[in-house]
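Beneath this line is the structure, given in structure tokens, with notes to follow.
One protein chain is absent from this view; the other protein chains keep their places.
So, chain A:
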Amino acid sequence: MRSRLTFRGTLASMAARALMKGLLGLRPSRAVMVGYSVGGHHYSTAASIKPPPPQIDDSNVTDKILSLPLEKPDFFRVSELVSLKELFDARVHLGHKKGCRHRLMEPYLYGCRLDHDIIDLDQTVEHLQLALNFTAHIAYRGGIILFVSRNRQFCHLVENTAKDCGEYAHTRYWQGGLLTNGNIQYGPGVRLPDLIVFLSTLNSVFQQHVGIRDAAKMNIPSIGVVDSNCNPSLLTYPVPGNDDTPVAMELYCRLFKMTIKRAKDKRKQMELLQGLCSTGPDRL
């Protein structure tokens, strides 16, 4: 619980960061839209360092676009995507055997039947809704989402999901300094992911994935599908559920893909709307 509260605080800072990025980065996309030219606004050459001062209309409009989803609790209506029956049919409630159980997963379990752990689907539904809502907000603000899963059975599926959403995936061997040593690994001035989604928190040798610890170190929020043998402590949005069945994995991938697409479409819609609104009075 505590970890989630601290992240609300960083969300505001993230919003500020996203705002700045929006101001600098969204210009090219907006310039394409007809009728939304920020009147008389000249772009300086590469020689000058300081970006041109933003116009007052711009900041108001971007503010409105970014603050609108935060007014309602379920702006993207993710609760419609998740239903208990669907989770049950996809066998999400099946955990591992009693011997594999992790101590910290006990609050999320409904019970144990013939040595098999059953995950409480009511809690899963709540956690999944929170997680999907969070991804939708991140995708709406143009954040980078990284899908991680070290399960070889679903590596291809996860990569395809990421490609379809327009987000990123990493289902291969995790080199030590990918997040913590980003500037040297990738190049100076790289942008690290704003959200990491672990579709399976364990790696090939049934130990906790290094990415969870690295994400916590780099202050990157993480969502993770935790099975009954996983450790949910370092994740910001743990989602208790089965991570070994193909049906369950396909369900998760479908859900994440739908939320991200929904959020991105909503963003484009908002920008178009605001563009039309602001040029309305100017045209006179």
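Structural remarks
Everything that follows uses one rule, which is that a residue touches a chain if its C-beta (ideal position, glycine included) is under 8 Å from a C-beta of that chain, and two chains touch if they have at least 3 such contacts; residues count from 1.
In the analysis below, contacts and distances are computed from a predicted model.
Entry comment: the absent subunit's protein name, as recorded by UniProt, is "Small ribosomal subunit protein uS9m", drawn from "Histidine-containing phosphotransfer protein", "DNA replication licensing factor MCM4", "Tubulin epsilon chain" or "Small ribosomal subunit protein uS9m".
Check A:116, A:163 or A:217 against the missing chain and you find that the one touching it is A:163.
Which of A:185, A:204 or A:219 touches the hidden chain is settled by the complete complex: it is A:185. By the touch criterion stated above, the residues of chain A touching the omitted chain are 21, 24-26, 28, 142, 144, 146, 156, 159, 162-163, 166-170, 172, 175, 178, 185-187, 189-191, 193.
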